[in-house]
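Removed: one protein chain of the complex. Kept in place: all other protein chains.
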Amino acid sequence: MPGLEHYLILSGLLFCIGLAGAVIKRSAIVILMCIEIMLTGVNIAMVAFSRFITPVELTGQIFTVFIIVVAAAEIAIGLAIILALYRNRNTIDTQKIDLLKW
Amino acid sequence: MNDIAEIVFWMIPGLPLAAFVIVFIGLRVLRVNDWLGALLSIIATTASFALSVWLGIRLLIQPQTRLIEGFSWFSAGTGMNVDVGLLVNPLTVIMLVVVSTISLMVQIYSVGYMRRDGGINRYFSFISLFTFAMLSLVMSNNLLIMFMSWEMVGLCSYLLIGFWFHRPEAAKAAKKAFFITRIGDFGFLAALLILFNATGTFDIEGIHQAAAAGIVSATAITWAALGIFFGAVGKSAQFPLHTWLPDAMEGPTPVSALIHAATMVAAGVFLVARMYPLFEQSESALTVVAVVGGITALLAATIALVMWDIKKVLAYSTISQLGYMMLGIGLGGVWVGIFHLFTHAFFKALLFMGAGSVSHSTHTFDMREMGGLGRKMPITCITFVAGALSLSGLWPLAGFFSKEEILGSALESQPILFGIVLATVFLTAFYMFRVVFLTFGGKYKGKGKPHESPLVMLAPMLIMAVLAISAGWLNADGTIGSLLGEESNHSWTTGIFGVFTHSLTWVSLLLAAAGIMLAWAMYSKNWFSPKKVSSRFTSVNSLLLHKYWFDELYENIIGSRLLNNGLFRFFEIADERIIDGAVNGLASLTSYTGSMARRVQNGKLQNYLLIFITGVAIIALVAIIIN
Partner (left out) sequence: MGMQIAFWILAVLAVVSAAGVIWQKNLFRAALLLVLCFLAVAGIFVTLSADFLAAVQLIINVGAVAILIIMSIMLTREVTSGNPSGKLGLPALAATGVLAFSIIITSVSSYWPLSSSSPLEPTTAALANLLFENDGFIFLIQLGAILLLTTIIGAIVLLRKED
């Protein structure tokens, strides 16, 4: 049986890979995908804590349920925004979407 | 005087103020008929005049001081309460009579003089405002209110000198008058602060009591007295701030008669008289007053000798006579100076009215273009000569009595100043009759046909002439003196005829007569030509013609070199380089750092995210290292 540390390290790696992808990639859809990876990493940490520290109460798993709900909502809205953006600007390249500047 | 209702006292300055408000705001803005403003203004001043004279008569019957509580203007902190109130004592009443009389006469005279001028409502509203300010100046029981009135008369002086503002000289003269009197006002303000600091009150009587009780240190009293006197120097055009008054002659002549001869310039003398209990505590301050007065008297009289502009001669004469008043206060006490102020107001206003009348018909002030007007304008001539004789100090005219008191007090205390006063008596008689002979004697040298002025101008002149002749008799039995605290009891006849028992009288009369005779010999008979005399003393002549180079000193050396190119230039450079430089430098530094920092803000969300996670990474790393 692998220990808590293993799961936490796995969780941290997934989170950091997602974060790096969110910064590096130019396509807005890939960025959304990376955010999903980050959330999944967090979910692993939650469930691991739940398994190793409070195996009977299951509160970590409850957290995970809600994270999945919010992630699903986020992905729906995020993709809607991306599609709207694509419709208006004909691109989803984040490097070209920089209206938020001085 | 105690039984008079308070409202009467408030009405004296209040009516001209009401006239100003109505005429200036109502009539001028609504563009109602011009002469309605004049009428309103004259009615208001007549009422003030009548009330003042009534007060004067009541005062003669029973001299006393009346303090009228007004209202609290403001209070700050615990110690500072400024109450607006009136202090009516004999000095006030004398000034009230003088101011309201002259103001009324001048306004009636102005109706004739300003007839063909535009802006009558503006003119009369300013005159009303001036009358209000001057009356409240003399009535105020509070130095702060007095200072405000003092500034208000200065403002009116500015507005009226520059009444013909489309003439550059008038605008320039108005500015000059305003600035130079401001220099003096600074002294007054400083004195105000010193006194408030020392006594904790602005109340005039309170300050006098504190000064008499010895609460205030001698140094503070001296400095306060000198500051007040410096204010008076500015307003009364004393040496060395006298240069504005001759230029102020650019204003309409009635204004010169009212403001720059009889009332506002006398306000300085009045101020010193009002604060005399303070000056009494400081021997040195009184000496300064007397010495400055003496210097001014002689200096201005000598300049008056060579002026060709009739109003300039009168202006220098005014300066000289104001010097007399200061000298009188400094040496002989309040009543000597105020008595001369009283008589001088009448005959000098008369002389200005005469000059105005002359220029009204000849359209010039240059005496070289006059002459022979005696036959064409007989009434003007007679009244002018009466004024000139009074100013020269010939018995039994008003000027004689007041000048006699100054001479007497100078003889008692200061031999050098006495000599100066005697010399000035001679010079005064000479330059006044130089004017008389140049203007009214000989043949007419100007253009056009001079004619006598209308009755509306002549009537005030005649009234003033009567006053100029008779005002001195008021003190024949010592009335004015006793009102102002100089007890002397003798009968009318001794007062008027008894003077011939003093040798001093003979000396001054002889000097005045000598002056008149010299003027007659030079300018009427031409026994020795003025040109030859001036060519004999070229340097003196040019010194006098250039008014001792005071204007040049002030404008070129002090104004231009010392201030404009020196101090102000330094300030300008300091302002531009150091202060503006610091501000601009800070601004451009901010803008530079902003332009650097805004590169971070490029609108690309991923940059922001990277910065954010870098921060988080650094914090995490630091936390790990610390643990």
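To keep things simple, chains are lettered A and B as they appear, and every chain counts its residues starting from 1.
The rule we apply is simple: a contact is a pair of C-beta atoms (placed from the backbone, for glycine too) under 8 Å apart; a residue touches a chain by one contact, two chains touch by 3 or more.
All of these numbers come straight from a predicted model, not from anything done at the bench.
Colleague: Can you list the shown chains that the omitted chain is in contact with?
Modeller: Counted over the whole complex, the chain not pictured touches A, B.
Colleague: Can you say which of B:V8, B:I25, B:L586 or B:L621 touches the chain missing from this structure?
Modeller: Looking across B:V8, B:I25, B:L586 or B:L621, the contact with the absent chain belongs to B:L621.
Colleague: To test your reading of the contact rule: which positions on chain B touch the chain that is missing from view?
Modeller: 606-607, 610, 613-614, 616-618, 620-621, 623-624
Colleague: If the missing chain were put back, which residues of chain A would it touch?
Modeller: Given the touch definition above, chain A has residues 1-2, 4-10, 12-21, 23-27, 29-30, 32-34, 36-37, 40, 43-44, 47-48, 50-56, 58-59, 61-62, 64-66, 68-73, 75-77, 79-84, 86, 92-95 touching the missing chain.
Simple rule for what comes next: only the chains that are shown with their structure count from here on.
Colleague: Applying the document's contact rule, which stretches of chain B touch chain A when the two form their complex?
Modeller: Of all residues in chain B, those touching chain A are 598, 601-606, 609-610, 613.
Colleague: Which chain A residues qualify as touching chain B in the complex?
Modeller: Residue positions touching the partner: 19, 22-24, 31, 94-95, 97-102.
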